[in-house]
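Report on one structure; see the data block that follows.
Of the protein chains in this complex, one is absent; all others appear in place.
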Amino acid sequence: MLSISDIALGTVQVLVLMALSPLLTGIMRKTKARTQKRVGAGILQPYYDIEKLLRKDEVVSDQASWIFRVSPWVNFVAIVTAAFFIPVFLANSPFGLIGDLLLVVGLFSLARFFTMLAGLDVSSTFGGLGSSREMMISALLEPAVFLAIFVVAITYGGTSLSTIVESASNSAVLPHPQLIFAAIAMFVVMLGETGRLPFGNHETHLELTMVHEAMALEYSGKSLALMEWSQSIKQILLFALIANIFVPWGMASSASPYSIGIGMATFVIKVAALAVGVAFLESSVAKWRLFRLPDLVAIAIASSMIGLAFYYL
Amino acid sequence: MEPLQLDIMEISGAILLIATFGVIARRGFMDWLNAYRLQSIVLAGVTAVIGYVTGIWEIYVAAVLTLLIKSIAIPKVLTYVTRQLEMESKTETNPYLSLRASIIVSALLVALAYFFSQQLPFKSDPVVDIYLPVSMAQFFLGLLALVNRRTALSQVVGLLVIENGLFLFTLALTHGVSLIIEVGIFADILVGIVISSILLFRMSRTFDSLDVGNLENLRDD
Amino acid sequence: MIDDLVLFQVVISSFLGGSILSLVSRNCGFARYVIYLPSMVGSVLAVFFSLHVMTGSPLSWTVPDVVPFFNLEILVDGVSAFFILVIGTVSFAISLYSIGYSKEYQDTKRISAFGFLFNIFIASMILVVSSNNGFFFLMFWELMSLTSFFLVIYNHEKEENIRSGMTYLVMTHLGTAFILASFLLGYIQTGSLSFDSLRASSQSFPFLVKSLMFVFAFLGFGTKAGIVPFHTWLPKAHPSAPSNVSALMSAVMIKMGIYGLVRTVFDLAGPGASPDYAWWGVLLIVAGSASALIGILYAVVERDIKRTLAYSSIENIGIILIGLGLSIVFASYHLVSLSAMALVASMLHTVNHSFFKGLLFMGAGSVVYSTHTRDMEKLGGLVKMMPWTTLLFLVGAVSISGLPPFNGFVSEWLVLQALISSSQIPSAILQISIAFASLPLALTIGLAAAAFVRLFAMTFLSKARGKLAPGIGEVPRTMIAGMAVLASACILFGLVPSLGISLSTTAFHLQYQPSSPFDAVALQNASGKNFAALSMPVVATIMACISLASFGFIRAMGGKTARTPSGTWDCGFGNLNERMEYTAASLSQPIRAVFKPLFKAHNESDKEFHLQTNPYLVRSMRFSSSTRNIFEESLYNPVVSSTLLVLDKIRKIQTGKVNSYLLYIMVTIILLLLFVRMSHA
Partner (left out) sequence: MPDIAILLLLLTPLVGGVLVTILGKKNYAEIITISSASLVLIQVIFILSKVIHDKTITAFGNMFYIDSLGAVILLPISIVGFVAVLYSKNYMGHQYDMGMVDDKHIVRYYQGINAFLLSMIVVPITNNLGIMWVTVEATTLVSVLLIMLYFKENAIEAAWKYLIIATVGLSFALVGTVFFYYANINSGTSEDAMDWTGMVHNSKLFNPALVMIAFVFILVGYGTKAGLAPMHTWLPDAHSEAPTPVSALLSGVLLNCALYGIIRFRIVTIGAIGTAFSNELLIILAVVSIGIGAASIYFQKDMKRMLAYSSVEHMGLVSLGIGFGGLVGVYGAILQIINHAIAKPLMFFASGNVSQKYETKVMSKVKGVIKVMPMTGTLFLIGGFALVGMPPFNIFLSEFLVLSSGFQSGQFLAVSVVIVFLVVTFAAFLRHLIKMIFGTPAAEVKKDEMGKLAVIPLAILGSLVIVLGFYIPSQLQELIHNASVIINGGGFA
């Protein structure tokens, strides 16, 4: 079922993603800083942060139980596993026969599950606040995700990512109309999943805007590094998904070094562009009130429903 | 069957009905007893008539029995009972229906009785044809008395009226069933009267009145 | 080669023996073992028996003339065996658990009656799935309801338990009335209540009769399964029952409703393969979606542990029904393989749910066992006092939230795939409506995770929010073991899903057979390409490798670092105490706010100020928030009260006046005579 080369390729892809993810964060921070007329840290800063955090001792709340200690690892493992199924520069992802889009979503929610637990474990009000918000947002995002997937799946004949991407890259230059709606939904979902504005704000530690940070507030040292890194990996994964499903250009259809190179390049460009776009958006909108977020999600759901209607009727 | 007999039967039936009306239309308890006694005498007469028409001698015996038991024994028992009951008023003070109304209703009931018995194939047998509606009317009138009256005694009388109707009915249709059954029926009625009079005693002793209005504890509302 | 029949009789008789033994064991010291060992043996044998039947040939056994007109007919085919397997596994674990659990009851009251009912209860469930005659089916069905009712009100000292028990009894009886109607419809067609004759001739029934049979069966079995809006008994009865009983009820008994539905739909009132029957499936899908969503929504805001679990049972039954409905719809459009997949999905979820729900209820039982409260708002911090229970409960919670690599994920994955495959139905309206029907399901899955984060965290994590009795410790070993059995089953079925899948395929004689248990579950799309694939074993291995690798990597990068404990960050205010924690209510407050209309949430708060003039210096503040059950309020209460009104009017005829009584007689006779007169003239 799995050949050595497949495994090798897949692993390479994952490693690439893991390696690139902090860079992406860096790019986004930099862009935001620029748009806000700040100099901002260098785009490699995230690497330094992680590297530093990894070497730091931890301070752990005396309330914390093993759940608290374990959950960064679960988080990291789950998200990296998800990375194995994300198409990066190969059209047919080598692990396409192992899992599919729904599995990716499942792994994300596994990570989220433990993050929420960790937030509640240390009996700090911030943790509770973060988890409580995350509970609502994630629950509401679920239907949006699924409907978007639904549209993609019926368009490209499957939730298996390799199938999707293959038939996407084989399809016309302009994707099917319903996919535009799906893309909108997916984008909103991405914002929510990565806790970007208007859902949350990474930069501040302000009760009003904290969602993910609130849950991770008690972490320090290695654990914090894990949390941050897995967060940025998750982010790049989502970018990669959107890029490769809705803008399926230049994927490597064969394993030849040339096409792989092309694929690499296009991938980096696409993702970077997306990142910059998101960063611009973030600096142009404000944080929404928590109870206005359902409206945003509703928009996402509605657009994928329209997509469905487009497909069927 | 010659017309004379028919006329006699018709007339006797009519008289019986009137006598029954008498029971309905009176108020005091003694008046009822008398009315009942009168009615029983008429009934005995009717019995005799039937005996004469059908020519079965046992029916004369039945007539005599009726005379003895119904118009002498039972009234005696009941008068005795009423004497024993130390109660000031033995008159039915307020029946549910006023006298007038009850008369009219009973007229309707009589009509009903005739209406019901019309469909039955008795034309062949004038005895039945004439007396059946009369006896049915007596059931209904007796029932009316029971429904209408508020004192236990008057209800007993109503019961007796029904029972008279029963007797006439049986007689008219069967010209005397087998003797065991006649005896059984009579015995049952007598025992019934005895028991009810015992009950009357008990009632008057416990509630010191015979108003069935006292008998409304057992209910579901 | 052992004889199936003998084995079956041995299974049943071991339960009966257990019941009798428990009656004679007058609450003596080892009474618990006398009660539960037989049921454990019986359960193991039942599992063995069911596997034997599944692999071998169906067992059929008839005892004529037990009662007039009806024979006692037993037929254990694949489907029955499948459900017997579930019953056996779960009841084994629960019996094991109960040995420890019943201890506190034994100290306070007699458990001999309990043991008697417990054994009979399990036996009756096995008999329900194996009986092949309408009369005896109903008989065992009601026996099941009766015993479970008594088990529910086992703690009858509490008024409330009796009340909820009565609700349960009456509703389930109403359901039985519908089942009866369904069977009798078949009976007037065939003149026999034997399922065989129904099978033989049901294809020739008129469409209307079949549909009526289905609808009645849906109402009847749906009540037992706890479909919205017939679910109200469920969140009442489960909390009232002792926890091992609620585990048994929620994990197995409500599945009997599913069994009945499957039996009726695919076997007795077999729908013809024509689009006319599609609406059966649609009905199930709609009901399922409603149950799933509403169930989980009430679970999210509930503060009673066991009631939360009960509501989540409603949700899972909903998911199962969606799968079932899809399978019917596909079948009615000749999409055989899809229909098979949907059926497998729902059956797999049935098994999975009975595993993790049994586990969770046992966990809740352990919590109650040692803390004597079911109220999340009082609980917390048990992770330090009851580590094993916490771990096992966590397994259950993760599985039921449908997270990989545990079993809940696989079945929900299949159901979702089935939903997506609805695009192959050649009917635009169905396609689009089913696609939209996937909305509530997705929302449900999201909320389920939220609900169980809340349940687990509030119960086990951080500090107790209320005063807990001192000296709370881990529960007895047998209880741990009982939970561990099901927990390992959850993990096994999660890592090797093809176990469960091939189980259901063999049970239902479906085509798909994985060659090796480690194959991917692969689905083809219309154009023969890979539609979706899932290979949990590999996923698990990947996760394992990654965790090792990443651990090594991080260690290499960061070297060894110390971990120093310190107080939770309190923004420098100091003395952070449990009264400042998030409570269960506040945790779910955002969700409650979003779905306001459903809960009619009712908040009240009163403040006391230091100075009445100055509303800024608050001395004390009370806040209480309550959610209400709209079904109780706007569906059941009106019906009940109006019925009572009518009854009250009727009974008034007993006025106590002898005159009126005589009047009735008079009127009756006159009316009847008139009736004769008119009919004759």
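Which chain is which? They are A, B and C, in the order written, and residues in each are numbered from 1.
Here, a contact is a pair of C-beta atoms (placed from the backbone, for glycine too) under 8 Å apart; a residue touches a chain by one contact, two chains touch by 3 or more.
None of the values given here were measured: they were computed from a predicted structure.
Touch, as defined at the top, links the missing chain to these shown chains in the whole complex: B, C. Across the entire complex, the residue among C:69, C:573 or C:616 in touch with the chain not shown is C:69. Screening C:33, C:48, C:61 or C:187 against the full complex identifies C:187 as the residue touching the chain left out. In the full complex, subunit B touches the hidden chain at residues 116, 119-121, 128, 139, 143, 146, 152, 155, 159, 162-163, 166, 169-170, 173-174, 177-178, 180-181, 184-185, 187-188, 191-192, 195-196, 198-199, 202-203, 206-207, 212, 214-218, 220.
Annotation for subunit C: contacts to the undisplayed chain at residues 65-69, 135, 138-140, 142-143, 146, 153, 156-157, 159, 162, 165-166, 169-170, 173-174, 177, 180-181, 184-185, 187-188, 193, 643-644, 646-648, 650-651, 653-654, 658, 661-662, 664-665, 668-669, 672-673, 675-676, 679-680.
By our rule, only the chains that are shown with their structure count from here on.
The touch graph of the protein chains shown is a line. Using mean Cα coordinates as chain centres, the one most removed from subunit C is B. Note: centroid distance subunit A to subunit C, computed from Cα atoms, is 35 Å. Subunit B and subunit C have CA centres that are 70 Å apart.
Chain geometry summary: the mean Cα position of subunit A and that of subunit B are 101 Å apart.
Counting only residues that touch two or more partner chains, subunit B has none. Residues 380, 383-384, 394, 398, 401-404, 409, 413, 416-417, 419-420, 423, 428, 431-432, 435-436, 438-443, 445-447, 449-450, 453-454, 456-458, 461-463, 520, 522-523, 525-527, 529-535, 538-539, 542-543, 546-547, 550-551, 554, 557-559, 561-570, 576, 578, 580-582, 586-591, 593-594 of subunit C are the ones touching subunit A in the complex. Listing the residues of subunit B that touch subunit C in their complex gives 96, 112, 115-116, 119, 140, 143-144, 146-150, 155, 212, 215-221.
For subunit C in complex with subunit B, the residues that touch the partner chain are 651-652, 654-660, 662-663, 665-666, 670, 673, 677, 680-681.
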